Structures are given as C-alpha cells and as structure tokens.
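Sharing a structure, written as structure tokens. Questions coming.
Yeah, one chain of the complex is gone here, protein chain that is, but the others are all in their spots.
By letter and in written order, the chains are A and B; residue numbering begins at 1 in each of them.
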Amino acid sequence: MELIFAQVLTGLANASTLFLVASGLSLIFGVTRIVNFAHGSFYMLGAFIGYSLMQFLPGMFGFWLSVLLAGLAVGLIGVIVEICVLRPVYKAPELFQLVATFGVILVIQDLALLTWGAEDLLGPRAPGLKGVVRILGEPIPQYDLAMIAITPMILLSLWYLITKTRVGVLVRAATQDREMVGALGVNQAWLFTGVFFLGSAMAGLGGAIQLPKGGADLLMDFNILAAIFVVVVIGGMGSLPGAYIAAVLISVLNVFGVAYLPESTLVLMFVVMAVVLMIRPYGLLGREEFAGEHGQVGEPERPIKPAGPQLRMFVAAMLVLLALVPVFGSNFHVVLTTDIIIFCLFAASLHFMLGLGGLVSFGHAAFFGGGAYVAALLVKFADTPMELALLLAPVGAGLAAFIIGWICMRLTGVYFAMLTLAFAQLLWSLVFQWGEVTGGDDGMVDIWPSPWLSDNTSYYYLTLIIGVGGILFLRHAAHSPFGYALRAARDSVKQAEATGIHTKQVQWLAFAFAGAMAGIAGGLFVFSKGSIFPTELEIGRSFDALIVVFLGGVKTLSGAVVGGASLEFIKDQLTRFEYWRLTLGVVIILVVILAPEGIVGTARKVSERFGWIRKSEDLQ
Amino acid sequence: MTRSTEAVLDVRNLSKTFGGLRAVDKVSFTVAKGELLALIGPNGAGKTTCFNMLMGQLKRTSGEVLFEGRDIANLPTRAIWRKGIGRTFQITATYPSMTVIENVQMALMSYHRRIYSLLPFATRLYRKEAMALLELVGMPEQADRHCAILAYGDLKRLELAIALSHDPALLLMDEPTAGMAPTERIKLMQLTADIVREKNISVLFTEHDMDVVFTHAHRVMVLNRGELIANGSVTDVRNDPKVQEVYLGGGTLFAEEAAGEHA
Partner (left out) sequence: MRSNNVMGLAAALTVALSATAALAADTIKIGEINHYKRMAAFAEPYKKGIELGLAEINAAGGVLGKPIEFIYRDDQGKPGEAVKIAEELMTRDGAVMLTGTIFSHVGLAISSFAGKKKYLYLAAEPLADALVWAKGNEYTFRLRSSTFMQASMLAEAAAKTDAKTYATIAPNYAYGKDAVAAFKKALLALKPDVKFVAEQWPGLFKIDAGAEVQAIERAKPDAIYNVTFGGDLAKFVREGTTRGLFKGRKVYGLLTGEPEYLDPLKDEAPVGWTVTGYPWYDFKEGANKKFVDAYKAKYNTPPKLGSLVGYMTAQSIAAGIKKAGSTDTAALVAAFKGLDVNTPVGKITFRKQDHQATMGAFVGTTTLKDGAGRMINWSYKKGEDYLPSDAEVAKLRPAAK
C-alpha cells in the first residue's frame, strides 16, 4: 500500500514536465492549428539554457530564477521562429507548416551541438530540495513533491489566463473560430505570435524544471516528441485540463508498467492512446473536429487530367534516361537512384491518400516497414524465393493497412493522424520486442535478391520497372474512378454521400491501397539493402514521407515524386558536410517560405505568371 | 398540367426530438408524382430537420417515410439516393477540385457502380450523359471549367444536374434559391419547373422567397415549431389565418419577411 502510494507520487512528479511541455503544444495547436514538430526542440533548448543559467545564478533563488528565465528565453526563440519561419506560410495549405517546423528541428539540433557540445549535461540539483521526505516510510525526493505542487498551480494560472482575461477570451475564440477573431478587430498575426510565445515558454519551462531529475542532452527533442503528442491527443487537442489529466494518466500508468510489466515501457502510452481514441474519438476533453480541417484551405486544388502526348513523350524520355543510368553512371549512381526510386514510391503511396483523400497519416512507415518485414520473414522462415516475397510484401502490408484503416476510419483530421501513429508504434514495438522472430533491433540480415538479380545493375532495373511502374500506377489511379471518388469524399462528404458514395469505405480502401503500395516499396527496399531493421518502421520514417509530400506539393500529382527525389538527392549531398543538419534545415525552411505550395505547385504558379504554361482557366 | 394522384413519397407521423425538444412533431404528408411541393415556415420551424430525416442524414425518432411504398427512414443517405431520391443543399456542396462536368460524371460513375474501378480514365466515362445533363440545366459551355471558380448561381444549377444524374423520381431541394439574385431565382425555379414537367418527377422544396413559392409551387405546406399547420393550394394557404398568424400578417408581407431573412 505504502509502495503504491509512493509510486503514484512518482507518477505525479513525472507528469509535471510532460504536462508543461504538452500544454504548450496544445495551446499552439488549438489556436494556430500548427502541428509543431519543433516543440521537442524548444523543450531541449529550455534544458540547455536553464543549465547554462544555473552555472551563473547560485542558490535556491538563482535556481528558480534560471527556470523562469529559461522559459522566457525559449518563449522569445519561439517568437523568432514564428515570425521568421511560420508567419510567411500561414496561408499555405494546413499542415504544410509542419514541414517548416521540421526544418527548425534540424537547425536547432546543430546549433545546440555547436553551442553546448556533444556531451550530456547532468542537471544541477535544486538547492534546498536535494533530500528525501519519508511518507509512510517510503523515501520521496523533495524535488518530486515540489513538482507535484507546482504543476497544478501552473495549470490554474494558465486556466485563469485562458478563461478570465481578455487575452484568454481571444485565444479561446481563436481556438473555436479563427475568422471570428479577425471580425473582433484583433490582429490575428500578433495573437498567433503571443500564443507561440506562451506555448514555447511552457516547453522551455518544462525543459528547465526537469533538470534536477535528468539533464540536457541532444536527443531530448525527439525523445519527448511522441510522448507530448500522445498527451495532447489523449487530453483532447487544445484542452489544458485534458492535457493535465492525460499527463497524469500516462505517467502514473507508466510507473506501474515499470514495476509490474517492465517490458511494456516502449509501447504503453501508445496502447493507452489507441484505447482512449477508440472510446473517445476526440480525446478525453476534446471537441469534435469538423471536416475541412485537414489540409484543404487556401487555394482550391486544380482539376487533373490524363497526360497528353507531350507529357507522355517526356515521361518516356525520362524513363529512357533512367534506364541508361547503369550505362553511363557509376555503380554508386545506380545504388543512389535505386534508393531514390524506392523512396519516391513510398512517398507517392502516402501522397495518394494524403493528397487525393485528405487523409493525413503519421504512421505510413508501418506499411513500408511492414512490407519489408513480410518479405524478410518469408525469406527467413519459409525459404520463400525473392520473387514471391516481393509479391507478398504488398499483400501483407495491404492487409495490415486494411485492418488498421478500419479502426482509424472512425476518426478524422489530426486525431486520425495520431491514431495511425499509435498503430505504427504498436507495430514497431512488436517488431522491436519480438526478438526471437524479428531479431529485435538487431534486425534481420542477409536477405539478398535471387542470384539473377544479385548485382546492383540488374536489381536497379527491377526497381526501375516495379518502382516507376508503381508510381505511374498510383498516378493512373488518381485519374481512375476510384481516385475521383476519393477526391469527392474529401471535397464534399455531404454531396458524395447524397450521390451514393460510401465515403468512409472509399477512404478505407484507399488507405489499404496506399498501404499495399508502400509495401511494394518496402519489399524492394529490403532486398536492395540485404537487411531490415525496426528503424524502417519508426516515426521518423513516416515523417520523411510526410515531409516530401508537402515539400513537393500536396495539391499536385507529382508532388511526392518531385519532393522525394529532390530531398533524397539534397540529403545525399549534404550529409557529406559536418553541419549538414543545419544546412538541410535552412534549405527546407527556405523552400517552405519561397514555395508555399510545394515545389511543384509553386513552379506551376511561376510558370503561369511568366506565360510558360497556360493558366488553369483555359485548360481544356 | 396532368398530375397523377399516386403518391411517390408518403410521410406518416414523422417526429424528431432533440433532448426534450420536439423539432419535428408528427408530420404527415404525401408528395404526388409530378408535383412541385413547397415546405415553408419560419426559421427553426424544422424544415431542414425534416429534410435531413427524409434523406437519411438524421435518424427519425418515430414515424414512417414510405418512398414508392417502402419504408426508407432507416437507410443511409446513399441507399436512399439509390432508390431514386436526389437532393440539393441549402449551402451548395460540389467538388471544387474537379471540373464542372467531372462533378456530374462522378454522380454517374456512382450510379453505374464504377467508383471502385482502378483502370479506366474517369474523365472518359459517361461524358456524353453528363453533357446531356449540363445541357438540361443550361450550362454545357461551362463543362470544362474549374468548379471552384463558378458563380453561385451556376453552382446551384450544377447541383441540380448532379441531383438529376440518376434519374430520380423525387427531388428534395433545400432552399434552392437561397443566396441568389432575384432574377436568377426566377430563372432557376423556372428551369426546375420545366424539368419536373418534362421528366415527370416530383419535387419537394423548402423556400424563403414567397414569390418563388407562389409562382411555382403546386401545393404549399407550412411548418411551425415542428408541426404542420397548413397544407393546401397556394390560395388556401395564403388565406389560412393560422399561417397569417405565424407570419404576422397578410400574404403581402411574406416577401418582405423573406428578404430580411437571407444571410
């Protein structure tokens, strides 16, 4: 009994940091609708800045002052990011901003490395709170008690700010209806900046306040990211009390998980999230989201039409060029192009459901990695020949997508995205944990192609045929009745349902189809590398695809392919340099600002303006 | 005007309660073949609720909705559509990312059960049929325009073309002329009336503009606070004291009232 009480206290103390950081994310999302991937980076900066300040400011007063100043400093950094990076792209399609925030992550990672060095910094202990208090005989660190006490106070102050002050009224109004704020005569841009300040400051505060429990290191940003998204989603996006309840729920459950089911640590919070979302699709205290909130603001998408003769010629010419890569290029060009084609197919499969269907998935890697693992497992345990394994990879991935899609279809918008993320994480942890079969994180090695394809060039041609074939098939699918029905379901559920289209079913099948196509890419991947590891199922992999789709242009047909090819190529070039993350981050941010409709969308606009191509109104 | 007395739609004691509130209270009426029937009433009278129940977008609390003799009240919208009921919306709902004709083709593909097909080019399917429908509503020259840049009146006509794509026996039109200029209203309703006559289909529509109602409706029903308080010819309804009470005065006031109500 005493122990359980002590464990609850530990959970409550852990919830503190999680809540502080998550509440900032929730505020920012609620008002600006920006999915801020860089929020973990703000948290990390809070820890580093707090650490540095504590070196100069001694004593108990200095410690707490450092925590506050760290929050303030990070808030200001958030303002800089908001003004320089995000403000120029508010008009871009929704979720496009997440690409910019991804660039910010990269920049902050390298800047932090430059500023504070590579070594982990152990946080200083809080002066005056170094010892333990015995409660029912159990030792409870004093600092834990301090955090347990402080957090509700912060929650209350935030709650007061939001519900009782004029600023809060505006914030709440903006959370519910952005247009209305404009109508109230408030400068929306500065409201957003203010919210960004507050949200980032919360993240910084969280980073600084956890110092006595840990420290500052360069992996903190990604390590907390998934957890805070989970908290925000379980609590209900935009709800502060929800975030607090969720943070407590996750933290306390985690403490018991550690004690009674020690291997559950990787997956517990995702299971909780999946269960909560299945019972309450908008989180514990969230409000229903309405259609049209997932990527279809800004200019309406252009009509599409089948490729004309010129374009067909062009594609054919390109195919010939690609076919000639092994003849004129080096062995490495062959390998690099193989990689790029596979990645483009993966990105294109996501683009099919994201661009045409408006279905934002944060977990598409599940099907890429899933396909790869299906192929690898077949080879390892059933001695399946490569040819058959390649064929079965999309079947397996498609089946997984079929099942996962069925569950996720109950939700929409960001909640849908987060549920896909949860399932991708579940799949990841299954692969990671089930070492006897999957090899765990040591992966599966020696999965090589059949002898007739064993050299790079033959495998390249296989990839070219299947990969480019897959991409062209996806493109064709966009022009097929199914692709049209998918767009119809996205454009107007009301009209689609009123004309006999089962929109959920169409979206569900599109999800499965996209999963199967990602599975093809995964199958090609595993044989090209000869090995497969859980990293291919990771969140980062899903984000890779998500980012190139937006970067290329979500409202264009070739966006994924262009984005994928460009980013992979740039990455390959940049990673040769010492500070490639900084450079890549800046490149991404610049592309986002200069090409707010993605590379293709913006290129098209520019071409129209200069009369290189005809304007859409004349399209016949 | 030759109208058969056979009922296409037979609504019996249809009710909907939200919590304790009776939004629609035991409404009964029929729609005859080829009839243009108007459902009017002040804001919040329950017209849209009624419509949503007819089209399956809202579950009824009690009552029956018989379409061509069969109860359709528990079917999903898409199944009701397939039985032969088309619908247009108060706030237009079209597919802005497509061209005008593709909007119609989409409905035709759905009607012909081709939406799960991955092989053909959608733009080449049922183009002729779609063009015929666009001609019917008078916008063939706009066929290949981007739907997102259409004028509001054209969107309304496009919706009508979409709603007619499966050759419905009954058309439900929710405020078909809302948000349009007066001359356009008359044009659109004239067009609808012509089509109804030509194809011998029935139309049930709600409307605020009493000019439109009195000019085109064959019959008028008045809904107030969820209850049907009048049901009859234009003249009968106009002179019904209960209706006059609801609308605070005589028939001449109707038009003014309606004009003030549009958002």
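List of remarks:
Note that in this section a contact is a pair of C-beta atoms (placed from the backbone, for glycine too) under 8 Å apart; a residue touches a chain by one contact, two chains touch by 3 or more.
Keep in mind the model is a prediction, meaning the values are calculated, not measured.
All shown chains touched by the missing chain in the whole complex, by label: A. Touching the missing chain, out of A:P58, A:P385 or A:G435, is residue A:G435. From the options A:P141, A:G371 or A:G398, the residue with contact to the chain not on display is A:P141.
Residues of subunit A that touch the chain left out of the display are 3, 6-7, 10-11, 13-14, 109-110, 113, 118-122, 125, 130-132, 139, 141, 144, 213-215, 217-219, 223, 251, 254-255, 258-259, 262-263, 265-266, 302, 304-305, 307-308, 310-311, 314-315, 317-318, 321-322, 324-325, 329-333, 335-337, 339-340, 432-433, 435, 439-443, 445-446, 448, 454, 456, 525, 529-531, 533, 535-536, 553, 556-559, 561-562, 565-566, 569, 572, 575-576, 580-581, 599-600, 603-604, 607, 612-613, 619.
Operating definition for what follows: only the chains that are shown with their structure count from here on.
Note for the complex: subunit A touches subunit B at residues 300-303, 305-306, 476-477, 479-485, 487-488, 490-492, 494-502, 506, 509, 616-617, 619-620. Every residue of subunit B that touches subunit A in the complex is listed here, in rising order: 55, 57, 76-78, 81-82, 86-87, 89, 93-99, 102, 105-107, 109-111, 114-123, 125, 144-149, 159, 162, 165-166.
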